[in-house]
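Here the complex is missing one protein chain, while the rest keep their positions.
After this line comes subunit A, so read on.
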Amino acid sequence: MNPHRKRAKTVDRVDSADSALVSSESTQMRPFPSKPLSVDRVKSVESSESGRMRPFKDKILFVDRVDSVESSESSRTSQFSDKISGFDRADSVEARVDSAGSTRMSRFPDEVLERVLALVDSHKDRSAVSLVCKEWYNAERWSRRHVFIGNCYSVSPEIVAARFPRIRSVTLKGKPRFSDFNLVPEDWGADVQPWLSVFSTAYPFLEELRLKRMAVTDESLEFLAKKFHGFKALSLLSCDGFSTDGLKAIATHCKNLTELDIQENGIDDLGGHWLSCFPDSLTSLEILNFASLNSEVSFDALEKLVSRCKSLRVLKVNRNISLDQLQKLLSHCPQLMELGTGTFMQELISGPVTEFKNMFSNCRNLITLSGLWDATPLYLPVIYPACARLTFLNLSYATLRSDELSNLLSHCKSLRRLWLLDTVGDKGLEAVGSCCPLLEELRVFPADPFDQEILLGVTESGFVSVSRGCPKLRYVLYFCRQMTNAAVATIAQNCPDFTHFRLCIMNPGQPDYLTKEPMDEAFGAIVKTCTKLQRLAISGLLTDRTFEYIGKYAKNLETLSVAFAGSSDLGMEYVLQGCQKLRKLEIRDCPFGNAALLSGLTKYESMRSLWMSACNVTMNACRVLAKERPRLNVEVMRDEEGGDDSQANKVYVYRTVAGPRKDAPPFVLTL
């Protein structure tokens, strides 16, 4: 037994799937049961009898799952409060087991247990493991190297550091997803600095940090670069608040950097000099993605960097890198697995196109290709030699037409994931259906989101064509201007394996354009047929019937996005009652009011978060929710425009063990 692993008096537990921790100070915990836990419970691991000890029914389920560590079945089906109470009993488990003399679980040496558990990667499985008993809880927390925190305000950095002493890698998500669409004001929060401050003492050997929708300053980046000496991997996705100066600090001070991945951030681009800050001694880079930065970097510095980093496997450059520059780069790193090109055309046709035709012939490991800005039929054939091996092709920045896409796709028979612009039209999608039978993911983005002309873009017919040719489709994001119920029903029949179905009919409240009916039957068909559905985004003219279908059939649904839909509170109530696995619910511009909000009173603690904006919710209802559920943070964002103070225009509700936010700006009211 490790002497330094004291039996913690406070029982802290992280359901790391959604990172809600329970602190022992909470008064909601149930007392220890009087009924002793017998050895039978431990035996049930082998016998997989799950019903024997009635009060521990849920616990036994968890034990069963530990046996099959590869199963990713979530332990979230039980109510949050059940987990707390089950955990209280952990102390009694070991005592009983010891005294009864059964040796099966308790004599298992900690060190071996930790070794075994170290092989468990999935955070959902680790969460299940930690709930078995106190011994396993401890073994799990000491062997954990990576923590995933889906909502940075659901837990505090101190609680995380207290529970997990040996973390090397952190993933942290901040703002609600609707901040991507400008619905969350600046300075809302999600500052990474408080986390870095705690980590600098708790995890001085931190190696990886992956942030999504967090507020990051240059000072924080400098702090990160200087305080964490072994730091290796930084990934910033949809973050804001920093500039290229912060990147300079990372490049300068992180001697062992393996990954720098900067995507779609609200960054202040002060120039490309940051790349020149990588010292000549840095050879460890494996992933470099600066595709979304605008300013030009020094090509000389980039070329030298790429040449000396022999392990480089992901390189995504920005638009300023020309075709001949790209060719030079590729000659230094033929081992690349993922490439993001720069601009894929030359303004002045200087030399013949044939000079580029061997650019990709040595890239035998290339499976992902993106970038391809301004790609035209003149230069696109350059990538043909690499197409047969590609599994992911991102053409969402290339304004291709249907014939151009068709020619390209005829070479891409191995594609699993494809991202497109709707400039390819329905005809282009027909080509997808006929050329890519292995396709699992398709995303079609609008080239001109504000264009009112329905003549452009893709329609229901394109989607149907894809579904016919690609029965393995499981992830679709589709922006269109018209859709029919019949088409979606056909699509569902053709592709019953959907796990993610995100359909955006861009004109809000638009009905089936042929029958003029609401689009209820379309989403009804999806939820009835696609039993594995985890994520759904709905659009078009929708009545409560859609929600009735969702509540009744979408039993695996975890994320639901709703806009301009529904007729009454019933809509939201159906979903809250029926979707047992629901974790994230985001709603905007729907006629759901207080009754709907409060119908989820007992449900929200089993979810990560709820967002409701421009609905019919009042401040009073929010206050009731906050009062009844102290373990939820109920935050209301005030409108800048005057408006009615009794209305709660933007409501964000999430479970937390960290209490109310201490850093809330003046426009965020925590009730």
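Criterion: a contact is a pair of C-beta atoms (placed from the backbone, for glycine too) under 8 Å apart; a residue touches a chain by one contact, two chains touch by 3 or more; residues count from 1.
In this text, contacts and distances are computed from a predicted model.
Colleague: Which of the following is the UniProt-recorded protein name of the chain this complex doesn't show: "Auxin-responsive protein", "Proteasome subunit alpha type", "Trafficking protein particle complex subunit" or "Large ribosomal subunit protein bL21m"?
Modeller: From the choices "Auxin-responsive protein", "Proteasome subunit alpha type", "Trafficking protein particle complex subunit" or "Large ribosomal subunit protein bL21m", the unshown chain carries the UniProt name "Auxin-responsive protein".
Colleague: Of A:278, A:498 or A:564, which residue touches the hidden chain?
Modeller: Reading the full complex, the residue touching the unseen chain is A:564.
Colleague: Looking at A:151, A:220 or A:238, which residue reaches the missing chain?
Modeller: Considering the complete complex, A:238 is the one touching the chain left out.
Colleague: Just one of A:270, A:614 or A:669 touches the chain that is missing; which is it?
Modeller: Of these options, the touching residue for the absent chain is A:614.
Colleague: Touching the absent chain: which residues on subunit A qualify?
Modeller: These residues of subunit A touch the chain that is not shown: 178, 180-183, 238, 264, 266, 292, 294, 319, 347-349, 373-374, 396-397, 399, 445-452, 479, 504, 506-509, 511, 516, 537, 541, 543-544, 561, 563-564, 566-568, 570, 588-591, 593-595, 598-599, 601, 614, 616, 618, 620-621, 623-624, 628, 641-644, 646-647.
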